[in-house]
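Missing here: one protein chain of the complex. Every other protein chain is in place.
== chain A ==
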Amino acid sequence: MILLDDFLIRAALAGIGVALAAAPLGCFVVWRRMAYFGDATAHASILGVALALSFDVSVFAGVLATALAMATTVSALAGRGYAMDTLLGVLAHSSLAFGLVAVSFLQGVRIDLMAYLFGDILAVGRADLAVIWGGAALVLGLLWWRWSALLTATLNPDLAYAAGIDPRREQMVLTIALALVVAVAIKVVGVLLIAAMLLIPAAAARPFAATPERMAVIAALLGMLAAVGGLQLAFALDTPAGPSIVCLAAALFAASSLTGLLLQRRRG
């Protein structure tokens, strides 16, 4: 580890920050079957990148704003004549397309599109780290604060109403948390792979968890393992860092699924 240069330490810290926030949120994404919702929000953020660069505001702010706009648009349009997956497909891919076109209009600014599509974790600076950890802390705080209400609303909206919880408000909390995670993760894994950081650790944690809390904690641990291990893999094999992190997460998922199957068979 002594050989780790400063930029690698920053990269590892960035990856850990994103994994910490993404994994517990990812559990809700899995439980509520919002996988495509996460994908759509992430894809929309490339439009945010283009807008941020053309209006000369921070990429974080631009991405946060478009991700939020996207997520609220989807929530508002849901149940008005189109099936959710159709709606998400239309919005996700059209906003990605509009984003890519908008980026091509940007003159004078040469931006590396690949860095936003696949992430550029090795270029994370101190300021980026502050944004990532600040955003992650905010997401974790939100989830911590609303945890019981979120879980109740996830189980059943009517059960939530009967307990005095408004499930629409909880949906909004998740939407905001999702936008935050997308905004902080774009630098680390890029828009195309953000959904992977949400879903894969949560899915890998499922066979080992008996309660929702344990699933969230195990998911966070697996996510951090994937982030740090993936970075080392990328360093050793000279592969792109973001995709390497996701590959390791996928390997963890495969191992966990197999173990889960074996455990199940042994039990009976």
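In this text, a residue touches a chain if its C-beta (ideal position, glycine included) is under 8 Å from a C-beta of that chain, and two chains touch if they have at least 3 such contacts; residues count from 1.
Here, contacts and distances are computed from a predicted model.
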{"item": "\"ATP-binding cassette domain-containing protein\", \"Ferredoxin\", \"Na(+) H(+) antiporter subunit C\" or \"Formylmethanofuran dehydrogenase subunit A\" - which is the UniProt name of the missing chain", "value": "\"ATP-binding cassette domain-containing protein\""}
{"item": "Residue, one of A:M215, A:A234 or A:C247, that touches the chain absent here", "value": "A:M215"}
{"item": "Candidates A:I132, A:I165 or A:I245 - the one touching the absent chain", "value": "A:I165"}
{"item": "Of A:S58, A:T86, A:S104 or A:S148, the residue in touch with the unshown chain", "value": "A:S148"}
{"item": "Contact set of chain A toward the excluded chain (per top definition)", "value": "30-33, 148-149, 151-152, 154-165, 203, 206, 209-212, 214-215"}
